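Working notes, beginning with the structure itself.
Of the protein chains in this complex, one is absent; all others appear in place.
Going in written order, the chains are labelled A and B, and every chain counts its residues from 1.
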Amino acid sequence: MLHIVNKSPSERNSVDTCLGHAKDGSAVLLIEDAVYAATAGNMSEAKVKAAMPNVKVYALGPDLAARGMSARVLDGVNVVDYGGFVDLVAEHSNCQSWL
Amino acid sequence: MKFGILVNEGPYQHQASDSAYLFAKACLAKGHEIFRVFFYHDGVNNASRLTVPPADDRHIVNRWSALAQEHNLDLVVCIAAAQRRGMMDDNEAKRQGKDASNIAPAFRISGLGQLVEAGIQCDRLVTFGD
Partner (left out) sequence: MSDEMDMEEGGTIKKFMFVNRKAPYGTIYALESLEVVLISAAFEQDVSLAFIDDGVYQLMKNINTDGIEMKSFSKTYRALEGYDIEKLYVERESLEARGLSEDDLVVDVQVVGAAEMADLMNEQDVVLSF
């Protein structure tokens, strides 16, 4: 399953709840304000890192760039463009947006 | 692969419609089919032809219309959500006794069943919202 999150972890609990429901082998794509969760020093850094051995974490590059965060991406987070977003949706048998 | 897209937020206020548009373009660029884009909640406001953004900004409404016309996309606005928010096409304006309609080209108003049908018919349904 592909989980898509679009909320900053310091504003809403979507990243937390998503990580709590992402089964081993699933993927999490951070878009819009959720890309902050993929950056060093962010309050959810430890949680994202803890999830990474079992869950693949992706962040949308254009959203990182738009927020001045491209150079602060955590090691192990895969940065994708919109084409990569489409591929992720296609590769996983189902998807969910944690609105 | 056949994709459905659900847009739940209005233009400019939230990035959802922008993300959905760029996702739709990327789908088409990769040769996928977009079965339908469904606009729900405040997302119905993406269909207002009275939208006039500043000249140096993107025109979210026209951009959807143009993409739909170029690729023959089905842009569906939920009728129940639209009525609540003052969005209507010519037929609906007549039926409700209103003096104007405001739906942009290439959008059509229809029922929520169109969203459920998209869920049934599409290989993937991706939601953009708040």
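The working rule: a contact is a pair of C-beta atoms (placed from the backbone, for glycine too) under 8 Å apart; a residue touches a chain by one contact, two chains touch by 3 or more.
Small disclaimer: the values here were computed from a predicted structure and weren't measured.
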(request) Give me the visible chains that the unshown chain touches, in label order. (result) A, B
(request) Taking the full complex into account, find the residue in A:10, A:54 or A:94 that is in contact with the omitted chain. (result) A:94
(request) Could you list which residues of chain A touch the chain missing from the display? (result) 1, 13-14, 17, 20-23, 26, 94-99
(message) What does the interface between chain B and the hidden chain look like in terms of residue numbers?
(response) 6, 8, 40-41, 80-81, 111-113, 115-117, 119-121, 125, 127, 129
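Just so we're on the same page, only the chains that are shown with their structure count from here on.
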(request) Could you please specify the touching residues of chain B with respect to chain A in the complex? (result) 1, 3, 8, 15-16, 19, 22-23, 25-27, 29-30, 32, 123-130
(message) Quick check on the complex: what are the chain A residues that touch chain B?
(response) 4, 6, 31-33, 62, 81-83, 85-87, 89-90, 94-95, 97, 99
